[in-house]
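Single-structure report; data block below.
For this depiction, one protein chain was excluded, whereas all remaining protein chains were kept in their positions.
Order of writing sets the chain letters: A, B and C. Residues in each chain are counted from 1.
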Amino acid sequence: MIRVQREKFDLGAEVARMTEGNHGIGGVCAFVGLVRDVAGDQPVAAMTLEHYPAMTEKALAAIEAEARGRWPLEDSLIIHRYGRLEPGDAIVLVAVASAHRQAAFEACQFLIDWLKTKAPFWKREDTGDETRWVEARASDDHATRRWRRGKAAE
Amino acid sequence: MIRVQREKFDLGAEVARMTEGNHGIGGVCAFVGLVRDVAGDQPVAAMTLEHYPAMTEKALAAIEAEARGRWPLEDSLIIHRYGRLEPGDAIVLVAVASAHRQAAFEACQFLIDWLKTKAPFWKREDTGDETRWVEARASDDHATRRWRRGKAAE
Amino acid sequence: MKIVYFAWMREKAGVGEEEVTPPPEVKDVRGLIDWLKGRGGGYAEAFADLSVVRVAVNQEYVTLDHPVAEEDEVALFPPVTGG
Partner (left out) sequence: MKIVYFAWMREKAGVGEEEVTPPPEVKDVRGLIDWLKGRGGGYAEAFADLSVVRVAVNQEYVTLDHPVAEEDEVALFPPVTGG
């Protein structure tokens, strides 16, 4: 399931909803991304996430479908927030349920790696003195590339 | 932090407690292990976890300390339950907070892999007709071995 | 043709979305961007470095040689930074 929203989400309630009544689930791997109060050596007072509404859900759904094709998952959930966020606020939740833990871990990592390089969101940091657009990181491209089909996992 | 308890735990509350007030955390990776209603091709009606109280917290604390030595973690939490559990019940929670997601994922996997082969717990499954002790799985030994120092990660 | 811009490309272009009617010789994304840059000012600055331009046509990622047509929605934006 995909959700794109301005509002906070409740990790416990979301995972409880995934597992409730599905007793084939042996493990849930969840990742929550949070706004940090520093970026490099600059303080961050707040962050604003812009996105491309017409494309966002479509892109996230495609990424989710790819994960479900690659791993035997019982369930999966991506929640991505947009708008203004402050340090400590959660930006994104990826939760993956599977019969076995290895599939849950791998699919969860795959999803967050792909989100970082494929989901149409852009972060603008507010340092208090100025605002600046966050630059894409080469390490995120690298993390995504390792999931390419036909390549070794590392 | 380590907790060994009979009671249920609240994933959302536990992770909120970790991240509250620590704005250096960029990501939390959490794994929840659950009781499945099948084991192999046998139905499971319930499960009982026995443990070695005098040793359990010591063993978990040693595993946690090892993870915190290997990865730059902001926080970590292991909750392991014992006693009688039913399908759908959570057995274990491992949650790891770090500035960067890769460390959080790796440390979380390391912790659950080690718990499976080092924490003094034993599962007895109740199929309704009989009870039987769960056998250790070679795949868990394999998962733990990949974390040995001086060996490649895979 | 509808064009939408995001993040600093939106700011530099000075517009979030617009309807345009490029001349018939604009056949693909690369041609469209060249034509936009020819409009001057903010557009030339926004698309000065093609290596950082990401493109979606009708909400699907495409490369610069992807064709564009009158009824398309073309999105131009820098590398994404979500997650």
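Points worth noting:
Quick note on the criterion: a contact is a pair of C-beta atoms (placed from the backbone, for glycine too) under 8 Å apart; a residue touches a chain by one contact, two chains touch by 3 or more.
Since the model is a prediction, treat every value here as computed from it, not as a measurement.
The chain we do not see here touches B in the full complex.
Of the candidate positions B:His23, B:Arg36 or B:Lys116, contact with the hidden chain is made by B:Lys116. On the side of chain B, touch with the chain left out of the figure occurs at residues 33, 49-52, 54-55, 58-59, 80, 91-92, 112, 115-124, 133-136, 140.
Heads up, the rule we're going with is that only the chains that are shown with their structure count from here on.
For chain C, the chain with the farthest CA centroid is B. In whole angstrom, the spacing between the mean C-alpha positions of chain A and chain C is 26.
Shared contact sites, meaning residues of chain A that touch two or more other chains, fall at 33, 112.
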